[in-house]
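The structure's right below; bear with me while I get my questions together.
Missing here: one protein chain of the complex. Every other protein chain is in place.
After this line comes chain A, so read on.
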Amino acid sequence: MASAPTPKYNSHSLENESIKRTPRDGINWDLGEAVPRLPGEMRITDKEVIYICPFNGPIKGRVYITNYRLYLRSLETVCKHCRGSDESRCVLCGSGDSALILDVPLGVISRIEKMGGATSRGENSYGLDITCKDMRNLRFALKQEGHSRRDMFEILTRHAFPLAHNLPLFAFLNEEKFNVDGWMVYNPVEEYRRQGLPNHHWRITFINKCYELCDTYPALLVVPYRASDDDLRRVATFRSRNRIPVLSWIHPENKTVIVRCSQPLVGMSGKRNKDDEKYLDVIRETNKQISKLTIYDARPNVNAVANKLVLTGAIQVADKVSSGKSSVLVHCSDGWDRTAQLTSLAMLMLDSFYRSIEGFEILVQKEWISFGHKFASRIGHGDKNHADADRSPIFLQFIDCVWQMSKQFPTAFEFNEQFLITILDHLYSCRFGTFLFNCESARERQKVTEKTVSLWSLINSNKEKFKNPFYTKEINRVLYPVASMRHLELWVNYYIRWNPRIKQQQPNPVEQRYMELLALRDEYIKRLEELQITNSAKISDPPTSPASPSQIMPHVQTHF
């Protein structure tokens, strides 16, 4: 069997946490109960329920609720062959019965509803219906006698929506320790230095150090050298929420740039602003050879048709910049939703650094987190108002596009699908501080970096798990995905991962086979080395082989 005892790749990060007991993952297990517990996680209650599994039918189980998660372990066993709970023993396999487990961070819950009433008839008609942000829908039936669901409903509501009850988000209670500090991953000065900034035309300004120029922008901005701080302040008055055009990325050779901002405040009168126009001219003139600036207005309808349009837009931006035809200014309304999608995707196409694990973390940290994508509003962390019109899966759409790119370029990204799924899982889980709050100034006020753990700590301390074995590091290759419906796919392993019948092969057989081959190569190299040592100990056998191991090994080892 090919897959026999080779390394195991788990499909879902949340799942892994429930089975791995290594302290490195920061998971403790309650002895006796076999319920996973993070440092800082507290057990609140448990209750016997019937879980109405959409795939296996009703299953009796015990639900444990902590201040971080809802955890269900079935009391009945599920026959994995029949995928039903009726038979306690499977004729085919005899044993093999197993418990069904649900592990749901409370942060993913978007809505909790009571179903049925005290007088409802029918089996399993009384209970709770929980809608999750990660596409799960969980239904628990409880006993009708004595309002048995009331306290479960209240406890869940309280801890799933802590902000409505004056409770802290779990990230502030989490006491996990990792051997890597994810908060150190992004240092804006270093990142801009990597891009070759500041240079003759662009400077780093601290004008927004105390978030006075723009409260939703980062403290550190890159602006044209020739624009004075006063110029910036004047331009700010003309831009929605003071989000002035600032540099996101500069091309290392042709020096064209990607600049982002919010929409101009053109009132009813259609007034124009001289300062703003002058400022754009200054940006344009930062590049004497090309001296062109394309304005990409991402406002109309981009929302409508999903990832195809987002990708198409990003390709256009990347193409303008990479071909050296023109610098590009991207804006939408406020410059924190579609703008972030377009600039970050274009940067991913243009700059291979962002396709590494740390590079991608920096990209997210920079274009999304520091530039004020309103994660708190778009995701609704800890907030009970599930119908809030501010909620929107903008970031999910971005990650979907990244996944599409990784499908089209299987060797171009250091990270694998699991990396992206893990990011999305913790976008909702509230276990880490990374995606909390709407902007940098709010995060600073809440001392997020001091009081919470970064998601990148978890990922970077266990990087192997998130690596794409096919990754080939390349410098300066611009990637243009094909934004055609012929190539865009449904991300089955994310959107349909809870359905055991639809699930793709895990691990991916191509990846798995490749890992086996890598192991085989390493084994052969080891043996050759051993043989060489033995051989050289003997009287020298004149080298008859065309290449000795020592000749080939350096080459062979350069791959990874």
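Throughout what follows, a contact is a pair of C-beta atoms (placed from the backbone, for glycine too) under 8 Å apart; a residue touches a chain by one contact, two chains touch by 3 or more; residues count from 1.
Simple rule for what comes next: contacts and distances are computed from a predicted model.
Considering only "ApoA-I-binding protein 2", "Vacuolar protein sorting-associated protein 45", "Myotubularin-related protein 10" or "Aminotransferase class I/classII large domain-containing protein", the record for the omitted chain gives "Myotubularin-related protein 10", by its UniProt protein name. The residue from A:I44, A:L75, A:I101 or A:A442 that touches the chain not shown here is A:I101.
Within the full complex, the residue among A:A118, A:L265 or A:L518 touching the omitted chain is A:L518.
Only one of A:G313, A:G359 or A:P481 touches the chain withheld from this view, namely A:P481.
Touching the omitted chain from chain A are residues 1-6, 8, 11-12, 14-15, 18-19, 53, 55-56, 74, 78, 80-83, 91-103, 308, 408-412, 470, 472-474, 477, 479-482, 484-487, 490, 492, 496-498, 500-506, 509-510, 513-514, 516-521, 523-525, 527-528, 531-532, 535, 544-545, 547-549, 552, 555-556, 558-559.
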